[in-house]
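Excluded from the complex is one protein chain; the other protein chains are retained at their positions.
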Amino acid sequence: MKRLLALLLAAVMVLGLMAGCGQTPSGGETKPAESTPSNLEGKTDEEILDASQDILNGRELATTYQTYFSTSYASLNYFSTSYATVREIVSNCVDGLVEPDKYGIYAASLADSWDHNEDYTVWTFHIREGLKWIDHTGAETEYALTAQDFVDGIRYIGDPLNGAYSMRVVRNLISGLYDYYWGLDDIDCEIDTETNREDLVARFDEIVGVKALDEYTVEYRLDSSAPYFLSLIESSMLLLPIEYEYALALGDDFGVDNEHMLYCGAYYISEFNRDKNITLTKNPHYWDAEKVYLETVEYQMIADGTTSVEMFKRGELDYTSVESEEYLTLADSEWGSYLIPNEFSLSTNYLWLDFVGGNGEFRTFVQNENFRKALQTAVNRIVWAQLREPVDPARIVRNTINAEGAIFNSQGVDYTDLEPLAAIRNTDYSADPNAARAFMEAAIAELCDENGKIIGVEAGTVDYLPVISTEIDGALPVTLIYVGTDDESEIIMAQLFETMVEAAIGADYIDVVCAFDTSGSFYSTVGGSNDGPFNYDIYFDSLSTGYADPSGILTRIGTEEVENVGAYIVPEYDALIEKALNAETFDERLQYFAEAEAFLLEGAYMIPVMSSLRGYHMTYEVPYTAPYMLYGNVRYKGMQVLTEPLTLEEYQIQAAAWEIARAAALAAQE
Amino acid sequence: MKKYIAQRALRSLITVCLVFVAVFMLLRFMPLEGYFSDEMIKEADEATRMTYLRNLGLLDHPLKQLWRFVKNLFQGDLGRSLTVYPKVPISTLLAEKIPVTAAFGFVSMLLGIVFGLSLGLVMVRTKDRLGDHLGNGFILVIRAVPSILYLFVIQVYVSAAFDLPMLFYEDRPGSWILPTISLSLGSVAWYALWLRRFMVDELNQDYVKFAQVKGLSKSAVNRRHIFRNAIIPLVIYLPSDLLLIISGSLVIETLYSIPGTGGLLTTAIKNQDNNLVQVLVLMYAVASVVGVFLGDLLVAFVDPRIKLTQKEE
Partner (left out) sequence: MTEKPNMVLNPDKFRGAVFDQLASEDTGYSNYSYWRSTFRTFFKSKAVCLLVALVGAIILMSFLYPIFSDTDPTKISLMFLDWNQKPSAEHWFGTDQLGRDIWARAWYGARNSFLLGFCIALSDVGIGMIAGALWGYNRKLDPFMIELYNVMTNIPSTVYLVLLAYIMNTSYLTLFISMASRGWIVEARFFRNRILSIRDSEYNIASKCLGSSVWRIVTKNIIPQIISLIIMEAALCIPYSIGNEVFLGFVGVGMPVDAITLGNIVNLGRASFTQHPYQMLLPAAILCIITIAFYMIGNKFADASDPRNHV
């Protein structure tokens, strides 16, 4: 009897716990989109600007900003880190040569002026005089900030031993850097046993095209024309300065924690507890100190996603992201009016197809354009996007590789509005529900015999270990192995992919098999083994437009290029890229790039589906007060933070006012 | 006695060495791709990756690597983390993380012992009555409900009810409460369960009947005879538990954002951070072997019936 009692007790407690959590009503049904605020309709620009001022008038501004990060940061070495949080933190602490103002127009930072030659291959920057590096207590050190520090930045990343991250673009752009880097590497690999390492290091200044013309002037010589060079400075951590003498003395300890690095930005890292919190404190010696409103920025680590929303509600955070599931619950609560949609992402999610995979059925079919188009039309982008944006999924659908609103030609025309890319951008692939099956039938007619046997494919085992191993029969339906990570949201995306593709093409023609990599290092198991074939047929990935030029992505995905993981062969595309790189004018260059991108998408060699934008956020921050970083990381300089959360309505008014002011600023710049 | 200790120490040393070498060699069988970060796979070409591996010394012969590691170890150098915290000295890492984890572990272990044993005693005293049933219910809930669920509920709802922070902050004592309690729940249940079980077993022993017949009060029998005998099988685990609190709890440290060692080993293994794995395995193996050893000594100390000089078993 006592056991029974205990059991009942346990059951009651469990139910009690469950019931305790059940108070919040859950919104299973869609809410109508409330995108355009009625109060802005029909208002003049002046009225909007006034309304925006009214919101801020008399409002108290906070001096502390509390935010969070979710994965632990390993090291603060800004040249070698691959962690987005570290890059975000450090870019507030180490300034670059230039930075955008709040309208995205490049303005002076450490360089107070700059110029370039006619074909944009030589850039000269005049450094602000009399600045000093500061340490983690905010005290000035004896190290002056000079042109030499920028040269040394390149010197530091030029040495393979320093393990600079994402070197490719900078290495290939700055003249001589490529040779210098690989020269050193050859010596380290003992391929080149003739040259003395010290000798080559000593010749850096004559090999590499970065020079300190005098104490406060630095010059970059580039291998190709780069009108976008300023945006590269905005986005890349590799062009930041370093106090070489200091870094050299520290060796491996450089950037290990806040005490082992120097600062020259708006903030310095005053507190650093690994895997716990980071505090940024305003740099008292900053050249632009009066524009820095926040005294401290406090980061804390919150590994568990659901915690941040709860903490925001309790006022312990000034910002939280809101995922789509949370959105539906919050929309019905008193927090509904504070949910602000995330605006924009330069990163595009797409599907990679493997053209040389170990799955004979898929490999045979993927060479066929009709099959690829069947896949392209089978993916219902709206349904997929609903996982991330339940209210207005259409706004995150993206058909192009490079983001819209990121690259403009000299007439101010958006790159994605250039034909033939514009046609693709505006295509609705799901318009005709029968299209996918029609494409598939066309492919089958070319590749199968009348019994549904795939010509040239034998039955056998597909070995995609350690991810999956499966049997194929060499006949319809075509087996397609979709490989994803074991992240919960990716599992759901994969399962949805399976259903929608099988529904659109027909389960009699295609059999999608989902497999998940649990090793935690997705690329090394799926696509990265040094010599072996890749372990996937299709996977879901993202690429990001890094700076104001399509070359950032497009040159990396040509035939045999580094990002072309699926190993498709596209000589026509390569030719267009070649033309673009050798184009006379920037506009011509963009036109050729647009044609190349359109070619790749037309042939469905890769299938972009949506931007990487996720859901919503809630914040205390006044929008558009910080520098408008299109390509780079969030800046706290200039950011104004309220003492109460911003409502969606206030946000929309601010955004509208910013658009008006920005148009004026851009016009003034002309 | 001395001979016994020397023998045991030697055997423990052999165990630790075997464990260490086995783990060391297993790590060398791991695929080379595992050493790269995702970004590196995407960005870097073959040559860059090889450069990276060579710089880390991963391309040397395993025995050479073993020798290098052991040599550095004896010079007091634990090496630097490879992939999880690139280039951060492991000694720095451990010095930062172990005190936090150990503090939580120690306090919650104390709580576990104090409340677990008290609960066990109460349950025995009220055997088959309300107190016993409530205690059993508690133990069952802790054992049966997936811990990830009730820990989460505690973090979100209990913190709201008592206005406590949802995360751990070193300088806010209130924020220490929930993680410590969460951490101790399991051991409270464990101690209560086994103490009750052992005491109930002892209740049927002849010496208890004799003591009762002799006219001793029930509480005196409980306290002086049963409890002392029932605690002996629990005492043996104390040193191990105490030493192994440095390994931390993954779930609780993640939930409350505690910068401790919980999950460090798993992360290190999955990222193939050889140096970190080696140091941690060595540390935990020593702790556990020494813990068992001390446990045996402690039992001999507490239980006069056991003589270490006698042949074991």
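Letters A and B name the chains as they come in the text, with residue numbers starting at 1 for each one.
To be clear about the criterion, a contact is a pair of C-beta atoms (placed from the backbone, for glycine too) under 8 Å apart; a residue touches a chain by one contact, two chains touch by 3 or more.
Just so you know, these numbers come straight off a predicted model, no measurement behind them.
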Which of A:L110, A:C264, A:C514 or A:V570 contacts the chain that the document leaves out: A:C514
Hidden partner chain, touching residue among A:P227, A:G305 or A:G603: A:G305
Touch criterion as defined above, residue of B:L58, B:I113 or B:L140 at the omitted chain: B:L140
Residue of A:A442, A:I468, A:A583 or A:I660 touching the missing chain in the full complex: A:I468
Positions on chain B where the hidden chain makes contact: 11, 14-16, 18-19, 22-23, 26-27, 29-31, 140, 143-146, 148-149, 152, 156, 265-266, 269-270, 277, 281, 284-285, 288-289, 313
Interface residues of chain A (partner: the chain not displayed): 1-4, 7, 10-11, 14, 18, 21-22, 24, 26, 28-30, 305-306, 310, 325-326, 328-329, 380, 383, 386, 390, 465-466, 468-469, 486, 488, 491-492, 494-496, 498-500, 503, 514-519
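Following the convention adopted for this analysis, only the chains that are shown with their structure count from here on.
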Residue ranges of chain A in contact with chain B within the complex: 2-3, 5-7, 9-10, 13-14, 17, 20-21, 72, 74-75, 77, 80, 82, 160-161, 163, 165-168, 182, 185, 188-189, 252-253, 256-257, 273-276, 300-304, 306-307, 310-311, 314, 316, 519-525, 527-530, 562-563
For the chain B and chain A complex, residues of the former touching the latter: 31-34, 36-43, 45-52, 54-55, 80-81, 84-89, 92-93, 96-97, 128, 132-134, 136-137, 140-141, 144-145, 149-150, 153, 155-157, 160, 165-167, 170, 254-255, 257-259, 270-271
